[in-house]
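Selected chains from the complex are presented in situ; the others are not included.
Letters are used for the chains, namely A and B, taken in the order the chains are written, and counting of residues starts over at 1 for each.
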């Protein structure tokens, strides 16, 4: 049997030198961040950027029940990145897949450098990232929101890690790729930084770039991070005052 | 799984009940504040965010083409799945749904199905071969008691919000027209009303604290015509027949008010 799907959203095919959603090459999608949005979690945050909706809960520092994972001289930071079944066009089956396992790992590594883990030996800090709606760039959105949730939980930190991607689509290096730009584009470079020092805690490159394009993407992503960083601080100030 | 409630809190809550009071000043038949939004997830064909007090559930509905069950070739399918994700409470753990999660999904599913909420016969595209399957996913993100009622309320709202593409057979070809989105055919409305028993009293819409010290629980699913479409007892202690009959009768009253939270259409 043959299935034909009629869908007006496909095949837009605008080949102008502007981005499909009218953004400049170095412009972020509209975003908002809110801290302290859940009752039970020790800390929480909600973030929207473009069509992405991300909720993060933090529990801890708390007792680690899996003795095998325990670290004698520091806390373990465990992240779980998870997509809600209804967050994507085709329903996602519940439970971890290879993609979410990898993202959970690099998210932990992106956040760890900023947290004073050594203050809480033998314990765990658990970060649960739920993607309620996905529209390109969820791993960065998750990291940015997770920092705010960690702060909301009162976890002592060196800095607020912030994350944003740049990449290449239609031959141009652009900031903060939308889902469509990521899908049809040539490369995506997600980056996370600690804004005080500019040090990089997450870096991937998925796609094909020259060294120059890569460097340009990296710089652009760092600029994007800095803009988001302001919104993180505002979210925390709004919750706690300054 | 093991939640230890300090005796002093338990005692104080029980004393309040004795005096006809609750810790948040509610009456025995009073719900906490309810908030219900629909259309909250653009990528889901139907969605709702429901809050009862601090309890919060996101519900998404997604249609998918599938085959009907071989013993019911002329009806579509409604599948309910629930995830007590670890975000929602410190004792929820990652992994496949546990028994609480399974019970929540199955009771919600029975309530919607037995009430005849969705006109499943209208979901048939080609009898015995192609029907719409509606996947209803309950994503529990904050757990402060009474998941059952929130799950049914959110599911009802998400289904009322759902639009499915027009689908038809043209000869051997299945045509799915996403430019023509049709509201899911809703036949009936049903909600659920949960009581817990504390110190011999039945109180509605238990908070987390109240659930933790309850002796028993009863959840009653009811249609707008006051007929019963689901019931489930829970908890480690028994209920008397009189308590059950009383709960049914109080549900008849309460459901009328609860229905007002649903989108009016």
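Quick note on the criterion: contacts are C-beta pairs under 8 Å (C-beta built on N, C-alpha and C of every residue); 3 or more make two chains touch, one makes a residue touch a chain.
Everything numeric in this text was worked out from a predicted model, so none of it was measured.
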item: Total copies per chain kind in the whole complex, with one of each drawn here; value: A x3, B x3
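Note that only the chains that are shown with their structure count from here on.
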item: Centre-to-centre distance between chain B and chain A (centres being mean Cα positions), rounded to whole Å; value: 31
item: Chain B-facing residues of chain A, complex; value: 1-9, 38-41, 51, 53, 55-57, 59, 62, 80, 82, 84-89, 91, 94-96, 126, 128, 130, 132-135
item: In the complex, chain B residues that touch chain A; value: 41-44, 47, 54, 56, 58, 60-62, 64-65, 81, 83, 85-90, 94, 96-97, 135, 137, 139, 141-144, 172-179
